[in-house]
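Here the complex is missing a single protein chain, while all its other protein chains stay put.
Moving on to chain A:
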Amino acid sequence: MTAPRQADPGYNFAYLDEGTKRMIRRAILKAVAIPGYQVPFASREMPMPYGWGTGGVQVTAAILGRADVLKVIDQGSDDTTNAVSIRAFFARTAGVAVTTRTADATVIQTRHRIPEAPLHAGQVLVYQVPIPEPLRFLEPRETETRQLHALAEYGLMHVKLYEDIARHGHIATTYAYPVEVAGRYVMDPSPTPKFDNPKMDDCPALQLFGAGREKRIYAVPPHTRVRSLDFEDHPFRVQRFARPCALCGAGDVYLDEVLLDDAGGRMFVCSDTDHCEGRRQAAGDAR
């Protein structure tokens, strides 16, 4: 963990002005009150391009306090460009403590993964969302998708899953797998692998989703029922890996394929770098 330091005095705390943060907090409160419902908000220009996490950054900026400890991951990893720069951004503009350890963090901003270590009460998971509308690729009209959400007409979502089975023999959607939240709204969990979907169910941490370009915020409050859509005869299943992580030996985690050379050499390692390091350290201590 890197201790808090003096924030750059040229910026308001956590970059955004207080009026903007209040506007975003109002949207967040509404989103928490209606789990899974996409709340429109006046998304701001951020000093980064759309697609780099402008939605997540705005949500994080709105909820960050001086005592918070921030962790940022990109595809599970703490040390890729996106994660490093967002962490540095908040270390500079808010002066908050930053960490790579899941257990120590109070706010975790993530792009496309949920940490392997179980989250606990009091933590907030902030997702960066590119396309918040789960029905978008079947129904291009926003007016119509809002109508479908309002009336809970979600037959269309199953047409997509039907097409998967008809084409591939099984539900081939592996990421952005649609979920039903609290028995009402169907939600896109952002492009996390469906491996992570079960972690969203009854999660003790608050989950917030920010889509900067699409100007939407939605939320899953702690301990909310999150159910992945499926068919009775084709139930929801997470992907399984043939081998454990090549570094730490974990068998119950999501793995990344890493190419080693041009001769076809490859290895499968934990996508969650913090989890992998923690396990290897623990194994080293035990020895």
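Keep in mind that, in the parts below, contacts are C-beta pairs under 8 Å (C-beta built on N, C-alpha and C of every residue); 3 or more make two chains touch, one makes a residue touch a chain; residues count from 1.
As a convention for this text, contacts and distances are computed from a predicted model.
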Q. Can you pick, from "Phosphonates utilization ATP-binding protein PhnK", "Ketoisovalerate ferredoxin oxidoreductase, gamma subunit", "ABC transporter permease" or "Multicomponent Na+:H+ antiporter subunit D", the UniProt protein name of the chain not displayed?
A. "Phosphonates utilization ATP-binding protein PhnK"
Q. Among A:D233, A:D262 or A:D285, which one is in touch with the chain left out?
A. A:D233
Q. Among A:M48, A:V84, A:I131 or A:I165, which residue is in touch with the absent chain?
A. A:I165
**Q.** Options A:L156, A:A182, A:A246 or A:M267, residue touching the unrepresented chain
**A.** A:L156
Q: Name, in rising order, the residues on chain A that touch the hidden chain in the full complex.
A: 138, 147, 151, 153, 155-156, 158-159, 162-163, 165-167, 230-234
